[in-house]
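For chain A:
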Amino acid sequence: MNPVFWQTVWGLLPYWLVIVLMMIGLHVVMTKPNLIKKIIGLNVFQTGVIMFYITLGKVDGGTAPIFGSGGDEVVYSNPVPHVLMLTAIVVGIATTSLALALVVRLHEAYGTIEEDQIRRLEGDEV
Partner candidate 1 sequence: MTPGMAILWAVLGPLGAAVLVRLLDRWPNLREAASLLVGGGVFAVVAGVLTPRVMAGERPRLEILDILPGVTLAFEVEPLGMIFGLVASGLWVVTTLFAIGYMRGHNEIHQTRFYVCFALAIFGALGVAFAANVFTLFVFYELITLSTYPLVTHHGTAKAKAAGRTYLGVLMGTSIAFLLLALVWTHQLAGGTDFVIGGILTGKASDDMLMLLLALYAFGTAKAALMPFHRWLPAAMVAPTPVSALLHAVAVVKAGVFTILKVVVYIFGLDLLQETGASQWLTWVAATTLLLASVVAIQQDNLKRRLAYSTISQLAYIVLCAALATPYAIVGGASHIAMHAMGKITLFFCAGAIFVEAHKTEISNMRGLGRRMPFTMMAFLVGSASVIGIPPFGGGVSKVMLMMGTAEAGPNYVMLGVYALSSLLAIGYLMPVVFNGFYGITVVEEENRVEKNQPLRDVVNDLRRAPFLVGPPVLTALGCIALAVGQLFFFDLLSVFFP
Partner candidate 2 sequence: MSASWVAHLESQLPAIQVVAPMLTAPVCVLLRRSRAAWMLAMTVTLGSLLTSLLMLRHVLLHGALSYQMGGWAPPWGIELRIEVLNAFVLVIVSGISSVVLSAAPGSLPKEVPEERHYLFYAAFLLCMTGLLGMTSAGDVFNVFVFLEISSLSSYTLVALGPSRRALVAAFRYLIVGTMGGTFLLLGIGMLYMMTGTLNIVDLGIRLVEVQGDRTLLVALACVVVGTSIKLALFPLGLWLPNAYTFAPAEVSAFLAATATKVSYYVLARFLFLIFGVSLAFDRLHFDHVLLPMALVAMFVGSLVAIFQTDLKRLLAYSSLAQVGYMVLGLALANRSGLTGGIVHLFNHALMKSGLFLVLAAVVLRLGATRLQDVRGLGRQMPWTMAAFVVGGLSLIGVPLTAGFVSKWYLVQGALESGRPLVAALILGSSLLAVVYVWRVVEEIYFQPAPEGRQVAEAPLGLLVPIWLLIGGTVVFGIFGSATADVARQAADLLLQGPPVGPALGGSP
């Protein structure tokens, strides 16, 4: 096996996985007419980025960064990305709940949560 190829695929595997996750999310958002599915896609997309941050925090051979749990020569994983992602997840939840609330209102107003049908109804009332 070509070593360059090996390094690109296996060495960067976490990144590839992140990209795949993001693309799945993006695809769902763009192609599914169902608004709930769009929201799910959005969540998958966000999760991709969250995973990306988590991989950043990983240090080879590092342990959980709990102060005083080891000696001076113990290697810790970087805790900052995890902390950041806690915030990002909160933001994601807020977005999702707002989106769901909007979907409920949309359903009340249009009687459907399929985007193509909503668009048809919109077209009538220009």
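Per the selection procedure, all candidates are chains of the complex that A comes from, given by their letters.
We adopt the following convention: a residue touches a chain if its C-beta (ideal position, glycine included) is under 8 Å from a C-beta of that chain, and two chains touch if they have at least 3 such contacts; residues count from 1.
Predicted, not measured: the structure shown is a model, and the values here were computed from it.
*Asks:* By the touch definition at the top, chain A has one partner among 1 or 2 in this complex. Which number?
*Replies:* The candidate that touches chain A in this complex is 2.
*Asks:* Spell out the part of chain A that touches candidate 2 in their complex, as residue ranges.
*Replies:* Listed in rising order, the residues are 26, 29, 35, 38, 42, 45-46, 49, 52-53, 56, 80-81, 84, 87-88, 91, 94-95, 98-99, 102-103, 105-106, 109-110, 118, 122, 125.
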